[in-house]
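Missing here: one protein chain of the complex. Every other protein chain is in place.
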Amino acid sequence: MSFRNPSRRKVLKIGAAAGVTTLATPYFFSRGAFAQSMDYRNAPQGDSVTLGFNVPQTGAYADEGADELRAYQLAVEHLNGEGDGGMLNTFSSKALEGNGVNGKKVAFVTGDTQTKSDAARASAKRMIENDGALMITGGSSSGVAIAVQGLCQEAGVIFMAGLTHSNDTTGKDKRANGFRHFFNTEMTGAALAPVLKNAYGTDRKAYHLTADYTWGWSQEGSIKKYSEELGWETVDAVRTPLGAGDFSQYLTPVLNSGADVLILNHYGKDMVNSLTQAVQFGLRDKQVNGKDFAIVVPLYSRLMAQGAGEAVKGIFGSTNWHWSLQDEGSKAFVKSFGEKYGFPPSQAAHTCYCQTLLYADAAQRAGTFRPSEVGKALEGFDFDGLGNGPVLYRAADHQCFKDVLVVKGKENPDSQFDLLEVVEVTPRDQVEYPPELLGGELGPYNDGV
Amino acid sequence: MIATFSRSDWLLLIAFIVIVLTLPWTMQPIGAAYPDLLQKFAIYGIFAIGFNILFGLTGYLSFGHAAFLGVGSYAALWSFKLLTMNVLPALALSIAVAGVFAFLIGYVSLRRSGIYFAILTLAFAQMSYNLAYSVLTPITNGETGLQVRAIRDSAATSLRDGDVRVIDQFLGIPEIGVPISNLFGMKMSGYSGFYFCAALLILGFFLALCISRSNFGMVLKAIKSNRNRLEYTGVNTRPYLIAAFVISGMYAGLAGSLLSITDPIAGAERMQWTASGEVVLMTILGGAGTLVGPVLGAGVIKYAEQKVSSWNEGILHNAVALLPEPLQDLLVWFFSFFVGEGWHLTLGLMFMIIVIFLPGGLMEGFRRLRRAFSGGRSADSAKTATTSTVQEKS
Amino acid sequence: MAVADIPTGETSEREFASGVPDKVLHIDDVHKSFAGLHALSNVDLDVRHGETHAIIGPNGAGKSTLLNVCVGRLPPDRGAVIFDGHVLTGKTPHEINQLGVARVFQTPEVFLDLSVLQNVMVPALSKRDGPFKLNPFAAFAGETEIRDEAEAVIASVGLADHMRDTASSLSRGDKRRLELAMCLIQHPKLLLLDEPTAGMARHDTNATIDLLKRIKEGGMTKVIIEHDMHVVFSLADRITVLAGGRIIAQGRPEEIKNNPKVKEAYLGEEQV
Partner (left out) sequence: MDAIFLQILNGLDKGGAYALIALGLTLIFGTLGVVNFAHGALFMLGAFCAVTLNRLLNTSFDRVNEAKVDFLGKPLVEKVPYLEQWFGPEVSGFLLDWSVPISLLLAVFVMALIGVAMERGLIKHFYNRPHADQILVTFGLAIVLQEIIRHFFGANPIPQPAPDIVAGAANVGGLLGLGDNVYYPWWRLIYFLFSALVIGGVFAFLQFTTFGMVVRAGMHDRETVGLLGINIQRRFTIVFGLAAVVAGVAGAMYTPILPPDYHMGMDFLVLSFVVVVVGGMGSLTGAVLAGFLLGILQSFASMTEVKSILPGIDQIIIYLVAVIVLLIRPRGLMGRPGVAED
């Protein structure tokens, strides 16, 4: 990622423009301007429109955040007609023409969520209040996503969630101004179950280790629900403290519990550590009840899986997207990302890129950036060509429904990126659920006036 | 009591009020004049002032003050959920709950001093954080954080997911969607929220000034100076320490309450030890034991967290756009270590430099500057400067 | 600060007949040993009202231990210390001070960060307001009466010019004066002085003797632990000699001067 890369520099300069202009504008003037067009919050005044990219730049998910930021910059480039256009060329909607959105150049500001709700909200508020951002996107954990989504609802801007896997984001805590492209634990459960059945049969005893917070519980619940439907028995579900580091004291009881499957409802560093250590304890090579012992990691992240190294081999899990997919959209995205940065994009990068494109497309189709109009353009939107096959943005809960990938740690990887192989693409209709299932209420749109 | 303020105290108070109230204008050139950051300046200023009452005056280093901040936030949120969206009950409840919590923790922790005290407070705060994140989720809503919700339809909905707000319902205050915290109808977001926080900051500063100038404050300073001597002077230091601990806990509770008032969500990470560390850093950065220092330190750290972290390479390039290309690249390359994602590095370096060269924090830096400017004139003025140091500190 | 951690032992306050009414301090059969070593054994001592009582003895005689037992820092293994009808044994230092016992330390202990005036105000207020008073709004700056008195006491010890200086800027001798002022403002019934001239130059020592003599004229009861015989014989009305934790002699200065036992105990010590 060299600073000499000319195209990147150009984007950066445009990206910075918004920040600097607002920096120099006394707030009374900008408030005055705002007052003149009391249309909606942060209605763009000049010839550019500012988006806010709120990603973790410090803390455990900093690498994931950095990858998200790369994807955002790429998306902005493509929207402004630079680079090779990426998935704009394969996107089923042809509203965008590569000359910005609604005739305005796309600029952006960035912020650091630190993977903390408080910091993320503060950062988003800065982008809304100070930098005039009219859409916030990003994030690498569900707590943060829900917190920022709530904020955007109050402030009256659109929130396009980044990597957030908890059901609550578009369930209990859904908001009219918030949209999610990423999948959730419910879909993971539905997608994994048939694969697990094929691989391990219906007579299995599962032992859960679950990160002791909302996402972990939600994941554990979904897997239990679907695996028990298969006929699996849940031997025990043990909660582990977030950031436990050493999981040995939770792993040793597994050995003598009579279980023959270990399900690690962990993400990030917890997943890396618990998986590495589980393999060290010989769980992957054991025989129990006359069967090979199996480990399952419901939510995989390739970036994080790199940290577990060899330990991921043969371990099943689910993922939103993977760079090895061979559809046109994925290929176009991998190509333009890979040529710019020298390595393939992660699923976090993919979902963030898609969200930016989807937002821009909706605004273009709506002909305005007004949140309620953009939202309506997204609601019930059917599209294709963004790497996941045909997708629906469901109106009832602002959740995308698409095929879910079931992946497995690759036995003989070709390169450091080649860690996972797609074993099954669970079709969309198998992972769909009624919107009432997860509760919550969207409420009305808020345009911020 | 007010009669006991010296002229310089009055000047200090007036200057403080003027500076705080004009922040929306004076902060413009550095891009910090927007409501959220201004609110944070005021809120963390209150937190740091309160922390300084314990640490700056008595010298007891608590590593667990974030626990009171967190408890205050949760208390305010529950007041919103159960009673009313009016902020006054929330404020009162937060301060009271934080005070009680601080009393319990202080009563136990203050049996020890020095590092042992620091670790005890750290242990209590970490226990609060760990429990709030996991098993206490019914009260705290764990990772997601406690939020204000619409009035619930039936008693079957849990209180986390649906509110009751008995006072508002009784008064028949209408609600559309999720309501906003308010002070008798004035909403507490944006600039009105800032001025509300600013008013409380000024009040908090005034109280701290009173305490600092009072006999009570003098005894606290004597504890820091020589606790053993104080015991032989007939003073029972333990209740003084507990009182200081509770007062500073209540300040933290107030700050936590304001966090919830300006932004109605409360998360457990507010209680983490790093959050406790942050207020220590603010206080030391500005100057422990001084009145203005902690507020200044809070401002600097919040500014770094919000603004320095947002300066990406693009903004850097614009900042040095007038320079020739290679030089630009070099400068941008160099500074990109310290801004954007590198802002933690800046913070770390800043602390090292301050602690190594300016043990009295930024306030000592200002004093030295002042002395350097006045020192040239006469030996007398140098002496006044030293005595005014005492004045300032006392 | 370690005081609070020391087990306080028997704290029940027994009724003690104060015996002779002019006895201010009565040390009754005090024993104290550290790890089997007898620091004090069988110590009986009476201090009369208004007298200056010196306790002398060679190094390790148990002088400091005795003082520490008196101020509540060390609990005795046996026996009791009765002051003015109160049993001091088991009381905390601040309680003992509130009863009217003030103490000057071996190395001057003052509040280094506070000004001279504040250093004196702290004991003045603790005398007036008791061991704890929570009123964050009351400031002595507004209370002329008590402040005037403090300023007078400071002037009386010769620190009038340093009223607003921080204590840390004072010389060692001045710190000692300040510490004395801190005790005097409380008008204690009993003043305990632990080697008040230790480490001082002759000039400062003489100045301190003068100061203490002036206090003596005020009729305050004092117990001095001292090494320097010059000081002892300048000030003391009565002297108790400790050696090996026991009292070996007691009496007026001239009696002590000629006591063979005392000479024996001090054999080899240059000062006698």
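Here the chain labels run A, B and C in written order, and each chain numbers its own residues starting at 1.
The working rule: a contact is a pair of C-beta atoms (placed from the backbone, for glycine too) under 8 Å apart; a residue touches a chain by one contact, two chains touch by 3 or more.
Bear in mind the structure is a predicted one, so any value in this text is a computation, not a measurement.
Chemist: Pick out which of B:10, B:170, B:337 or B:373 touches the chain that's been left out of the picture.
Modeler: B:337
Chemist: Out of B:20, B:66 or B:347, point to the residue that touches the absent chain in the complete complex.
Modeler: Touching the chain that is not displayed is residue B:347.
Chemist: Pick from A:160, A:262 or A:303: which residue touches the chain that isn't shown?
Modeler: A:303
Chemist: Of the listed residues B:15, B:88, B:115 or B:171, which contacts the missing chain in the full complex?
Modeler: B:115
Chemist: Can you list, in ascending order, the chain A residues touching the missing chain?
Modeler: Within chain A, the residues touching the omitted chain are 58-63, 66, 212, 236, 238-241, 243, 245-246, 248-250, 252-253, 255-256, 269, 272-273, 276-277, 280-282, 285-286, 303-304, 306-311, 323-324, 334-335, 338-339, 343-344, 414-415, 417-418.
Chemist: Tell me, which residues in chain B touch the chain that this view leaves out?
Modeler: The missing chain touches chain B at positions 55, 61, 108, 111-116, 119-120, 122-124, 126-127, 130-131, 133-136, 273-274, 277, 280-281, 284, 288, 337, 342, 344-345, 347-352, 355-356, 359.
The working rule: only the chains that are shown with their structure count from here on.
Chemist: Can the chain contact pattern be summarised as a line, a ring, a star, a complete graph, or none of these (other)?
Modeler: line
Chemist: Which chain has its C-alpha centroid farthest away from the centroid of chain B?
Modeler: C
Chemist: So, comparing each chain's Cα centre against the centre of all protein Cα atoms, which one is closest?
Modeler: Going by the distance between chain centres and the overall C-alpha centre, it is B.
Chemist: Per the centroid of Cα atoms for each chain, what is the distance between chain A and chain B, given in Å?
Modeler: The separation of the two C-alpha centroids amounts to 34 Å.
Chemist: How big is the gap, in whole Å, between where the Cα atoms of chain B centre and where those of chain C centre?
Modeler: Centre separation, chain B to chain C: 44 Å.
Chemist: Could you put a whole-Å number on the gap between the CA centroids of chain A and chain C?
Modeler: Chain A and chain C have C-alpha centres separated by 73 Å.
Chemist: Quick check: what residues of chain C touch more than one other chain, meaning two or more?
Modeler: Residues of chain C touching two or more partner chains: there are none.
Chemist: Per the contact definition, I'd like the list of chain B residues that touch chain A in the complex.
Modeler: 24, 28, 31, 33-37, 40, 130, 133-135, 137, 141-145, 147, 150, 161, 176-178, 180, 189-190, 259, 263, 265, 267, 269-270, 305-307, 309-310, 312-319, 329, 332-333, 336, 340-341, 343-344
Chemist: Across the complex, what residues on chain C touch chain B?
Modeler: Within the complex, chain C touches chain B at residues 1, 3-4, 71, 92-94, 97-98, 102-103, 105, 109-115, 118, 121-123, 125-127, 129, 131-142, 164-166, 182, 186.
Chemist: For the complex, give me every residue of chain A touching chain B.
Modeler: By the definition above, chain A touches chain B via 3-4, 9, 11-17, 19-20, 22-23, 26-27, 57-58, 62, 66, 109-112, 116-119, 121-123, 125-127, 129-131, 141-143, 146-147, 150-151, 153-154, 166, 168, 172-173, 212-215, 239, 241-242, 439, 441, 443-444, 446.
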